[in-house]
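Just one protein chain is left out here, and the rest sit where they should.
Order as written gives the chain letters A and B; numbering starts at 1 within each chain.
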Amino acid sequence: MTTISASWPTTRQRIRAALSKLWQPYRPVPLLGWLLAALVAVGMEQLVGLPLARTLGMSKIPALFGALVVLDQPALIPSVLLFLILIYILPVGIVARFTAPFTNKIAARLVSYPLVITAVIHLLLLYAVLHIWCDISDYRVLVARMAMIAIILTLSLNVVNGYMGEFSCSHPGFMALGAYVASVFTLVFFVSENQFGEALVPPALGPFLFPLALILGGLVAAVGALLVAIPSFRTRGDYLAIISLAFMFIVKSLFENLEIVGGARGISNQPNYASLPVVFAWTVLAIWIINNFVRSTMGKALNAVRDDELAATAMTVDTRKTKMTAFLFAAFWAGVAGGLFAHVLRYINPDSFGIRKLAEVLAMVYFGGLNSVTGSIVGAVGLTMISEALRPLEIYKWIIIPIMLILIMIFRPTGLIAFTEFNVERLFLPKDKAPEGAEDATA
Amino acid sequence: MPLLEVRKMTHYFGGLRAVNNYNLAVEREQVRGLIGPNGAGKTTIFNLITGVYHPTEGNILLEGEDITRLETNQIADRGLGRTFQNLRLWRYLSVLDHVKMARYSKLTYGLAGAFFGTAKRVNEEKATDALAMELLELVGIPHLADQIVTNLPYGAQRRVELARALATEPKVLFLDEPTAGMNPEELIQMMDIIRRVHREIGLAIFLIEHRMKVVMELCEIIQTLNFGEVIAEGTPEEIRNNPLVIEAYLGKEVVL
Partner (left out) sequence: MEFFLQNLINALQWGSFYALIAVGYSMVYGVLFLFNFAHGDVFMVGAYIGFFVSTFLLAADLTSALSLPPSVTLGLVLVMTLIISMFLNSFVGMLIERIGYRPLRAAPRASAAITGLMIGIILETGNLAILGPQRLAFPELIQTATINIAGVSITNKKILIVGVSILLTLALHLFVRRSKWGMAMRAMAYDYVVVPLMGISTNTIALMTFALGSALAAAAGILYGVAYPVLDPNMGILFGWKAFVAAILGGRGSILGAGLAGFLLGFIEIFVATIFPSTMRNLIAFGIILVILIFRPHGFFGEPHSAQLRL
């Protein structure tokens, strides 16, 4: 009996085989094709989404692919599913599949152009999709921006906790420094009638000088990081974990005691500069620069120092400099993310940058996967979405998410997508006569 | 002036004298051996010269320049490359990345290149790729370039270490038991590789080895160490017949 049944495929294998058969026609679809298909889908939602949603008995278009509805009004689940199939799955499936020869041709031609042009075309398409998707509701705009800020944060923490293999707890502190500095900068220069007096510069210049505020915030965060890094990297061991933790508490209580920035009440009324395109541009910039860094030999030196410090130094790697650079670099991006965060919410107080924030960012890093840019993006977006989707559960959300993370830690201790390289060039390649490696990247 | 000179080096671990009054003069393109029973202090001498520890007393000179107090990475950059007795590879890096990593101090593209992927960086990384591939060919594993080191067999891992050490452009190459744990076939291959490296790059080699066959065949001059002190130094022939060496290895009774 047992010998016979062993030769039969198990249910799991059968499901996997079925899925791979279903996926077969989509293997030759390049990234360009998927973006085009997504554009069609969000366009359809824009045009016929509302009437369709009304017809199906919903008052409005399901905001996050129906995730909110499922827990709130279970009776609407069939309608949501139908909506998803009609608006997203079918159009994407059809367009992606049948434009594949066409998109592959374009992708093949793009290969001969410089990478910048290819990248810009893809990014413009991606932004168009995002923009149209967000056009449906303000809620989507907020969630999308928070998710992108989470990407910057997660990625920068991954540089320290993943690539460098240390355990830093000070990210909320760096974020706070960036948020406060950027807020004060914009409030002092571009906004009248607040605790800082009249605007020093015509407010019309504000959006153009906003990057300056963010960079300044990032730099101040990096200087703060110097205070953590100098004592921590002098000796090896767990000191970074403890010193960075103390640093986080110090920053938080520092702002609680600074009456000029509102003390425990915080600051509000930041100008609305962190719009969707601005946050998108900064996120792309952060991913691009951080990915450049970790793929360079200088960035890979972090891995060498992590895996065997003695061998690294014997191979001419300056371990202290490497660690310092990476730590300050990560802090800079955390500061930038903080500045964006302050201008998205347009209200911050010291409590926004406490232990809960730390738990959240750490969770995103370890959920997505250590030492992996893709993992950080997945972790940040995934956890933001899950957290929004579980909102109807109220406090039970904070039981479900931790349990989920504990399970991930048990079954994949380094996260979902750990130790991979994010190869941009390969991403844009046509897929019709794809080399084996490229197939793995899409699978 | 010898290429590498060690003068009266003594080192204590706490109260324990691990190395006593050690002297060394390595000439250009010379192959030297360091032998001795377990615990004689051979690896300690390697670690002292390459800056893992700093000696309690004595000086180390490379081409006349005092490098005694420099950090390990600076010493490596000046031209002392090494391998390790127990392989020390980086778990998640590819073979090619291992070799490229040893070019760390030679890269000049700086942070701007690292962050923004400048043309300078692209060119330098490309040149480094080519150099790394050349070295992998020299040690005979170019086909493994994209492999993650943990997947490789032991012999191949040793070769990665060798290629990596060569990428630092060493003037003196320190090999800490390069054939440890190898089977006879791998052993012969490794000896060939060491000879080839010596012939093609023309560097000086200083090796620790337990297998007499390897030392006797490869080295021009051999030092024998016992309890942290050099008890004999000379050509393989002299060492083979030195009663002190035989005593250190086999014990007094046997000599009688």
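In the analysis below, a contact is a pair of C-beta atoms (placed from the backbone, for glycine too) under 8 Å apart; a residue touches a chain by one contact, two chains touch by 3 or more.
Keep in mind that this is a model prediction, so the values were computed, not measured.
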item: Chains in view touching the one left out; value: A
item: Per the touch definition above, residue among A:Leu254, A:Val284 or A:Leu345 touching the missing chain; value: A:Leu254
item: Which of A:Tyr26, A:Phe65, A:Phe98 or A:Phe167 contacts the chain that the document leaves out; value: A:Phe167
item: Chain not shown: contacting residue from A:Met148, A:Met298 or A:Leu370; value: A:Leu370
item: Hidden partner interface residues of chain A, rising order; value: 161-162, 165-167, 231, 234-243, 245-247, 249-250, 252-254, 256-257, 263-264, 306, 355, 359, 362-363, 366, 370-371, 395-396, 398-399, 401-403, 405-406, 409-410, 413-414
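Keep this in mind: only the chains that are shown with their structure count from here on.
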item: Centre-to-centre distance between chain B and chain A (centres being mean Cα positions), rounded to whole Å; value: 44
item: Parts of chain B lying in touch with chain A, wherever the complex brings them together; value: 50, 52, 71-73, 76-77, 81-82, 84, 88-93, 97, 100-107, 109, 111, 113-117, 121, 125, 128, 164-165, 167-168
item: Residue ranges of chain A in contact with chain B within the complex; value: 289, 292-293, 296-301, 303-304, 307-308, 310-319, 325, 371, 419
